[in-house]
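Of the protein chains in this complex, all but one are displayed in their positions.
A and B are the chain letters, set down in written order, and residue numbers restart from 1 in every chain.
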Amino acid sequence: MLARLGAARTGGLVALALALALLPLVLVNRYLYDVAILVGLNAIVCVGLNLLIGYAGQISLGHAGFFALGGYGSAILAVRYGWPTLAALPVSVCGVTLLAFLVGRPILRLKGHYLAMATLGLGVIITVVLTTEDRFTGGPDGMSVPPLALLGRALGGERAWYWLVGALLIACVWLALNLVESPRGRALRALHGSEVAAEMIGIDSARHKLAVFVLSAGLAAAAGALTAHYSGFITPSQGGFLRSIELVTMVVFGGMASIFGAVVGAAVLTTLPQLLTTLKDYEMVVFGAVMMFTMIFMPRGIVPTVAALFKRRTRQ
Amino acid sequence: MSAQLLQFLFAGLTAGAIYALVALGFSIIYNASQVINFAQGEFVMIGGMATVSFLHLGMPLPLAALAAVAATTLVALALDKLAVERARGASVVTLIIITIGASILLRGLASLVWDKNIHALPAFTGDKPIALGGATLLPQSLWVLGVSLAILAALWWFFNRTLHGKAMLATAHNPLAARLVGISVRRVLLVSFGLSGALGALAGILVAPITFTAWDIGVMLGLKGFAAAILGGLGSGPGAVLGGLVLGLVEALAAGYVSSAYKDVFAFLIILAVLVLMPGGLLGRRAAERV
Partner (left out) sequence: MNFRSSIAVLGRIVSVAALAFAAHAQAQKEPIKIGAFLSVTGPAAFLGDPEQKTLELYVEKINAGGGVLGRRLKLISYDSAGDAEKARTFVKRLIDEDKVDAIVGGSTTGETMAVIPLVEQAQVPFISLAGAVVIVEPVKKWVFKTPATDRMACEKIFQDLNARKISKIGLISGSGAFDKSMRAQCIAVAPKYGIEIVGDETYGAQDTDMTAQLTKLRQNTQVQAVLNCGFGAGPAIVTKNFRQIGMSVPLYQSHGVASKEFIKLAGDAANGVRLPAAALLVADTLPANDPQKHVVLSYTHEYEARYHQDVSTFGGHAYDGLMLITQAMKNAGTTDDAKVRDALEQIHGFMGIDGEFNFSPTDHMGLSLGAFRMLEIQNGNWTLVK
């Protein structure tokens, strides 16, 4: 039993669940709950993005676009067309997933920096459309979003949202862990190693890449829709280039090809700005410096570096 | 040719020349190290803002410009020495994050050293527009185009006719072979950062009289420069220039004839279409992957 706990998969999952259960002991006011919820929502996006960047070896500099589209889709269906929010959310997520499928097929033929540019362009296009079509989207000032409601009762209050997001995060992590250990996951990692070699042994790289792309887009859209309903507000900047960079940074920071790394990265980079506000004008400088020097000294990200250190210690 | 079309072309060429200079900066560094330097836009910003500062101190414009280019080059060299060199061997994504962190750091420093306001530089030879075929052109635009051409000529001469330049090209083709014949890859990297810093600063100084400069103009310019470099084919000098000009022209024509709100969408859709049809960019090498 203890050996199973030691295995990264179950052990990590149990640790995460424990952390989520115990965290409310330190969350003494709504603001702290708010930060925790935002960490959870970012973590959901990052788990998906990590599958794309860390395991499949692709890159996306436009993922915030899917995030924003998920949020706006749900908001527009609920506000402009009067749909109940519990219907609007899944429909919006499915819509964005479909879009990712259609767009992904041609784009994923590109590699490296060209793929980065294509995803970046996609993100810019999405943001401009969201900003310009103000009859639907409310324009650059954004629009308000009604809260999630079940049978007339709105899901309000930070506490309820915390448990909802926590449960969803655990589900996502569990899903990702299973995916990575499955044959499909192994195919992905083979792809990352060498696309040519993978194809030689019969792996359809295009199909696998597309599947991961679509999955990560869907997760981003779901997180985006949840964020919109939680905040009660959404603006086009949620889909902007700077936000996409933030997400990629969280993934790389936490550790590529590490699902728990994605969670850690999201946690650190969401809370860091809150801690740095006391630095006032120096916040940007410190943030940039932290990003740079962490990546220089821990190029594989926090979790893999710490894990390697730990392994070295225990071996000695 | 209608006067309106001519006006759009002038606007497009001016913007395109600036994108070309920024794109060249991307290409030069990429060639030496496979790194995409997302802080390139910040070099443009520092060039313009530093010139404003030196002017305030009383220096005449040419001297201020020279000092600003020198300052930016130093910043670029520091970025290479302190950050990029130490991270050699890290993955592509990690290097991207490092340069993005650098761009945030530089922007933060800029907002402290200078202020958050928008600043203008005086035009080199005055503001009186030149009438040409029914459209008007600012003298500064001519400076932008002229100096860009001169820089291109100088770079061509450097890369093809001098030993240092040829050494840099050799490193781009095959770093291992270059090292074997005694070329210091680290020195090549340093020079390419310095060169890109100078190019960026020049672009910033040239264009500030028209577009103004501020602590945060680097973000958009860096993005557009990157797009132009990719469009033309990453690593190709002529490709960077072509990409920049095409991007500038597409933007101006889309703003004029289609819709100014959607001109960025138009430009990026065209880039996406080009990339899908020609995955190496317009003039990019058709990379053969060796297994």
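Assume contacts are C-beta pairs under 8 Å (C-beta built on N, C-alpha and C of every residue); 3 or more make two chains touch, one makes a residue touch a chain.
Source: prediction; values computed, not measured.
Within the whole complex, the absent chain has one touching residue among A:Ala88, A:Val165, A:Ile203 or A:Met284, and that is A:Met284. Among B:Phe124, B:Phe158 or B:Phe212, only B:Phe212 touches the chain that is left out of the view. Set against the missing chain, the residues B:Ile118, B:Leu132, B:Ala153 or B:Ala177 yield one that touches it, B:Ile118.
Although one chain is not displayed, chain B still touches it through residues 3-4, 7-8, 10-11, 14-15, 111, 115-120, 127, 129, 135-136, 138, 207, 210-212, 214-217, 220, 252, 255-256, 260-261, 263-264. Contact between chain A and the unshown chain involves residues 29-32, 34-35, 38, 131-132, 134, 139-142, 144, 227, 231-233, 235, 237-238, 273-274, 277, 280-281, 283-284.
Definition applied: only the chains that are shown with their structure count from here on.
Chain B has its Cα centroid 32 Å from the Cα centroid of chain A. Those residues of chain A whose C-beta lies close enough to touch chain B in the complex are 53, 59, 106-107, 109-114, 116-118, 120-122, 124-125, 128-129, 132, 194, 196-197, 241-242, 245, 248-249, 252-253, 256, 281-292, 295-296, 299-300.
Within the complex formed with chain A, the residues of chain B that make contact are 30, 36, 83, 86-87, 89-94, 96-98, 100-109, 111-112, 219, 223, 226-227, 230, 234, 261-262, 264-265, 268-269, 271-272, 275-276, 279-281, 289, 291.
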